[in-house]
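Complex shown without one protein chain; remaining protein chains in place.
Labels for the chains are A and B, by order of writing; each one numbers its residues from 1.
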Amino acid sequence: MTTATNTSPSTAPTFVRSDRLILAGGGIAVALAAVTRFVGAGAVLPFLCSAVAVTLLASLVGRSVEQLGDRFGAGATGVLQSALGNLPELFIALFALRAGLVGVVQAALIGSILANLLLVLGLAFLVGGLKHGTQKLDSDRARSIIVLMVLSVAAMVVPSLAHYVHTPAAAHEKTLSLIVSVILLVLFALTLPASLRRGETADAGAGMDHETPRWPVWLAVGLLTVAAVLSAFVSDWFVVALEPAMKALSISDAFAGLVIVAIAGNAIENVVGVQLAARNRSEYAFSIVINSPIQIALVLAPLLVVLSAVFGFATLTLVFPPLLVVSVVIAVILTAFITFDGESTWIEGAALIAVYAVIATSFWWG
Amino acid sequence: MTTATNTSPSTAPTFVRSDRLILAGGGIAVALAAVTRFVGAGAVLPFLCSAVAVTLLASLVGRSVEQLGDRFGAGATGVLQSALGNLPELFIALFALRAGLVGVVQAALIGSILANLLLVLGLAFLVGGLKHGTQKLDSDRARSIIVLMVLSVAAMVVPSLAHYVHTPAAAHEKTLSLIVSVILLVLFALTLPASLRRGETADAGAGMDHETPRWPVWLAVGLLTVAAVLSAFVSDWFVVALEPAMKALSISDAFAGLVIVAIAGNAIENVVGVQLAARNRSEYAFSIVINSPIQIALVLAPLLVVLSAVFGFATLTLVFPPLLVVSVVIAVILTAFITFDGESTWIEGAALIAVYAVIATSFWWG
Partner (left out) sequence: MTTATNTSPSTAPTFVRSDRLILAGGGIAVALAAVTRFVGAGAVLPFLCSAVAVTLLASLVGRSVEQLGDRFGAGATGVLQSALGNLPELFIALFALRAGLVGVVQAALIGSILANLLLVLGLAFLVGGLKHGTQKLDSDRARSIIVLMVLSVAAMVVPSLAHYVHTPAAAHEKTLSLIVSVILLVLFALTLPASLRRGETADAGAGMDHETPRWPVWLAVGLLTVAAVLSAFVSDWFVVALEPAMKALSISDAFAGLVIVAIAGNAIENVVGVQLAARNRSEYAFSIVINSPIQIALVLAPLLVVLSAVFGFATLTLVFPPLLVVSVVIAVILTAFITFDGESTWIEGAALIAVYAVIATSFWWG
């Protein structure tokens, strides 16, 4: 009886405390971002407000998708989250491309991968390890995710390597990037059905704590639409505010993209991943943290390449600057070894954070 | 009684259907290759005919060795196959060196490794995974083969890296390559006895489907000799036809060596590896596919370096162009991770093929 009520579309909307915090905070942050944007409040304040607003809107999108997705099963939710969870990042990147900030976009794409693999995974290992001792990871599922992550990033990175060492292909940088992007998107499309199915079995088996949906469909769809539209606007303000703020704080472009935009764009996933590790659900935390780089390599980056060509924005190619490529290769290999290790300790977490700190420091001087 | 008859040298020759196909097809292809070579049939036709002829002769060599080797046990067969199975590739490379096509030979050596590790392994995983679901690989044997593969390729690749970054050694490129080649050949000689023994136990344990020999010794030896001699001639024609054909099709040298010569030279192993995976014998398929790069790194490449110095052909060194080295390093690391994963899925296969497509595309523009 209860179940029937829960899944029926006529459920009365219920807002738990965190829902209310996000809705209220998001509303205030968007308002502040709008005011500081158009009133002229110096270089730094508009940037900070829009960064907070983007983060909270991203969280709201995630939550709406979760409420909506529960009606279509866990697999569909996962895919919806893949598609929509990266929406704010996509908006930021598109506006940044329109503004000609190709370097920032490239740095942010790679920076997202680095932040997830080194900083967030490191924090998850550190927090989880300090609270619960050595945590086990070695299910076959963890390994097959990491293998897909290694393969995706490798495919994304090859055009850069080709560019550095093979002069003739360099002349065809744009065409090569487009072809590779299509290959990556096809690979993603191929893995979609498996992701749908995998989600289901994982859910049934691991008993992920799915709460019964609290929002009726109309509310979930409505909030999702509002959040998506707002995040398009706020992303625009964020990008507009980025350059003056970086100049005012004398932060280099590379550092801004690699560290600041990357951490802001992934703030929510990051918090969730660390929280799950703190609750000793290391497998689930790991899966969320590793899935993000896969989506960036297989969907976000190739999609941006295609869209930038279609819309005639500043041309984004998959030829990244060398230090970005070197950093991401190091991050991927380290993560892969640590995962194959089959368990995580807080020392490994501390070492991952140390590697992240070393890379971020290397980028400090623009 | 039957066994006695089978192993006796007086067995009546039996040709199964595939034998007859290879013999007939090979004969026709060699004849066509000869005709198109000397009559002058444009640029592309002689190339295609000789490519098919080389492939079929390679298959005939493999089959004769198998028939012959069964009399000496599985270990000896394996070693014989190592020695003679690469014969056509050796001929092609020697004629190409004599013609001064050093770049094509280097690209073909690395291309063979790439084709095996990415394309063929990817196809084997894809076909095997689609037909039989997740396939298990994690025997200790698979891991120790892959470790030897990683070590062999690493040793082969170091002179290239030394060349790029260490100017003084560059002046001694030739000497360095010769010394490294000798080290590699010594390492191969050391592993030979173990390969002989390994073959035996593997055979006993895994129950490889050894058919009873169908050909008497005289026939096997005869066909082997004929096939070897013919493949020397046809390899020559293949090399002569290569450059005009590539020009007519406007294919770059790098792409020709890396993709076309590499796939033609390994056609048979490729088909066998995929067929075995389709029959759910993933361990055996894996072992065949991975053994080929080991042989290229430990035998074929060093032998060619030594022979090119002895015969005074165009000097082949182990200093490969950077993109070749970068590609092979990526391929080796990816394969190693996927193997250590302990199981293969069709998605991993698709991702490997995608990486191969990305690399091949990067080489398209010469």
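Going forward, contacts are C-beta pairs under 8 Å (C-beta built on N, C-alpha and C of every residue); 3 or more make two chains touch, one makes a residue touch a chain.
Just so it is clear, the structure is predicted and the values come from calculations on it, not from any experiment.
The missing chain, though absent from the display, is touched by one residue of B:L94, B:A107, B:A162 or B:A285; that residue is B:A162. In the complete complex, the hidden chain is touched by one of A:G42, A:G100, A:G222 or A:G342, namely A:G342. Residues 252, 254, 321-323, 326-327, 330, 333-334, 337-338, 340-343, 345, 347-348, 350-352, 354-355, 357-359, 361-366 are the ones on chain A that touch the missing chain.
Residues 140, 143-144, 146-148, 150-152, 154-155, 158-159, 161-162, 164-166, 168-169, 171-172, 176, 179-180, 183-184, 186-187, 190-191, 194, 333, 336, 340 are the ones on chain B that touch the missing chain.
In this section, only the chains that are shown with their structure count from here on.
If each chain is reduced to the centroid of its CA atoms, chain A and chain B end up 42 Å from each other.
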